[in-house]
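One structure below.
Heads up, one of the protein chains got dropped from this complex, but the rest are sitting where they should.
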Amino acid sequence: MSLRALLRPRTVVHAHCDLPCGVYDPGQARIEALAVKACMEKYAASDDAQLRQRAVQIKEERANLVKQHLWVLWTDYFTPEHLTAHPQLHTLVWEATKAAGAAKNSLDVADAQKVIDLVDRIDEVFKATNKA
Amino acid sequence: MSLRALLRPRTVVHAHCDLPCGVYDPGQARIEALAVKACMEKYAASDDAQLRQRAVQIKEERANLVKQHLWVLWTDYFTPEHLTAHPQLHTLVWEATKAAGAAKNSLDVADAQKVIDLVDRIDEVFKATNKA
Amino acid sequence: MSLRALLRPRTVVHAHCDLPCGVYDPGQARIEALAVKACMEKYAASDDAQLRQRAVQIKEERANLVKQHLWVLWTDYFTPEHLTAHPQLHTLVWEATKAAGAAKNSLDVADAQKVIDLVDRIDEVFKATNKA
Amino acid sequence: MSLRALLRPRTVVHAHCDLPCGVYDPGQARIEALAVKACMEKYAASDDAQLRQRAVQIKEERANLVKQHLWVLWTDYFTPEHLTAHPQLHTLVWEATKAAGAAKNSLDVADAQKVIDLVDRIDEVFKATNKA
Amino acid sequence: MSLRALLRPRTVVHAHCDLPCGVYDPGQARIEALAVKACMEKYAASDDAQLRQRAVQIKEERANLVKQHLWVLWTDYFTPEHLTAHPQLHTLVWEATKAAGAAKNSLDVADAQKVIDLVDRIDEVFKATNKA
Partner (left out) sequence: MSLRALLRPRTVVHAHCDLPCGVYDPGQARIEALAVKACMEKYAASDDAQLRQRAVQIKEERANLVKQHLWVLWTDYFTPEHLTAHPQLHTLVWEATKAAGAAKNSLDVADAQKVIDLVDRIDEVFKATNKA
């Protein structure tokens, strides 16, 4: 694989609707998980009451989007064959979506980081199945 | 338990947001699954092109709501203790949401009935855990 | 009617889209009204600022859903014949949706209970018309 | 009242959220009702299958918005005093929202015009109450 | 133009979906901008913590709707010919949507008024192009 190829923008993305259109990408959940973390950081860095309120309410929305994107991947992308090869899949998605729910009532960035890490582990399974 | 008590409207319902407010009820998914089936029946009973198009598009929305309600139950209501007592839970929810997705591209009421039946099986687990 | 029949899960539910699919059920509004009440209870039971903020914002959403479900029943399910038999219908739905709006700015569970009670009265009219 | 005043952009608009923010305007429902009619006209003027499908699906959304805006006006803006002065209000809103629902399955512009006309009659009540 | 014509309700409104249905009207953005301002006024006039929280969260939603309506006008209504005649258009819409975003974190009515004023300037361009 050439350096040029490595530098190329990632052009392969993958199914996320039930057509199914076949374009799925755990990157969608990851972006929202990063936003959850960023909301906590903005909250901590400010003492403006309005901004803090908004950080909490936007964090709630973004955590919902993490859950939504992961649920879609779980039900729509992954197949029984994937599950056989990756038996930890159900538990992994369950824990990641539960962690996203827990982050709604936390202001500790470690809780947001946990969501990001779990999304990354789902992404590893995704990449493994996507190559196969 | 008296007859009067049995006839009383079911007043116990159970958590469906991440507060968590503690009001969850598989009946929400069931109503949408019945609507998916009803859309197929309306489609079959008519030869009006506009109504048929609308039946397909409303069926899509209702099947999405089945999935949404089941995902919320799965992540937000069920606990590791529930899973230990009901190890089939992950597979059951996965299959039910996959069945709801499949019903989007079907006009066979048997496919909608399958969704309803799977929701009923999740409801049995729900009732068992809810009493415990 | 046998005891067995009474114990069976309620399988008849009724129209909630404009197809019309024919699946309507005041139980949808009731679940959301219970959630409004539960949000107030969670608020009262905690002194965590973030949880209290979230209780208020989730209560707002749930009260909107109560209104939405009742409006759909009012316009889509009820007919002129139902209105003749139950002339209090317009006032009842108007008051129930106004009560749901008022609960948004209240933390008094009596205000949430009022919404639940009004939903129950609409449910009585619904059941009467649904048998007819 | 001067000509200049008449030519001025209409700056008084009126409550449409449950804060209540106090900005309500039946013009919102009217715009959507005009869109319902326009969708029917676009449908009739074309024989492209995709455009016709899209006209039907967008008409469905716009008719939903007509209903939504009218329901909000009904519950949130109008008061018991308004009802006493305008006892036809409940029936008028009920019929307007039912007409919007009916337009979803019609391609006859007369059905869309009926929605527009009913919105205009609600607007008359609105203007009368808004001056008082 | 007669007085009677001036007094007539404004019946010409203009395209707001991508059919395109051809019903567009900057009045939609204006109503939401007025609501943003009203939320700030309600906030300032009250010292009830719940109402203040709700004012901030509803302001956020309404500011989003201002942006949404303006973006739709910008992309869907305006044409290259309009841009040639009104070269300030891109900057004007950009600044108006940025001002709506800024109002989310402000409680100063001057910031809401700035949004209203920018919507009015877009409305002037709209009216000029709509007559042409």
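By letter and in written order, the chains are A, B, C, D and E; residue numbering begins at 1 in each of them.
Keep in mind that, in the parts below, contacts are C-beta pairs under 8 Å (C-beta built on N, C-alpha and C of every residue); 3 or more make two chains touch, one makes a residue touch a chain.
Keep in mind the model is a prediction, meaning the values are calculated, not measured.
K.L.:
So which of the visible chains would the left-out chain be touching?
P.N.:
The omitted chain makes contact with A, B, D, E across the full complex.
K.L.:
Which of these, A:62, A:90 or A:104, touches the one chain of the complex that we don't see?
P.N.:
Of the candidates A:62, A:90 or A:104, A:62 is in touch with the missing chain.
K.L.:
Since one chain has been left out of the picture, which residues of chain B touch it in the full complex?
P.N.:
That gives, for chain B, the contact residues 53, 56-57, 60, 104-105, 107.
K.L.:
Over the whole complex, note the residues of chain A touching the chain we left out.
P.N.:
Here the touching residues of chain A are 3, 6-7, 9-10, 13, 15-19, 21-23, 25, 27-28, 30-31, 34-35, 38-39, 42, 51, 54-55, 58, 61-62, 120, 123.
K.L.:
In the full complex, which residues of chain D touch the absent chain?
P.N.:
Touching the chain left out of view, chain D contributes residues 48, 50-51, 53-54, 57.
Here, only the chains that are shown with their structure count from here on.
K.L.:
Can you give the rotation angle that fits chain A onto its twin chain D by Cα atoms, in degrees and rounded to the nearest 5?
P.N.:
180
K.L.:
Measuring centre to centre with CA averages, how many angstrom lie between chain C and chain E?
P.N.:
Using C-alpha averages as centres, the distance is 34 Å.
K.L.:
Please work out the Cα centroid separation of chain B and chain C, and write it as a whole number of Å.
P.N.:
Using C-alpha averages as centres, the distance is 19 Å.
K.L.:
Of all the residues in chain C, which ones touch at least 2 other chains?
P.N.:
Residue numbers touching two or more other chains: 18, 51, 53-54, 57, 60, 104.
K.L.:
Can you give me every chain pair that touches, using the contact definition above?
P.N.:
Applying the touch rule to all chain pairs gives A-B, A-C, A-E, B-C, B-D, C-D, C-E, D-E.
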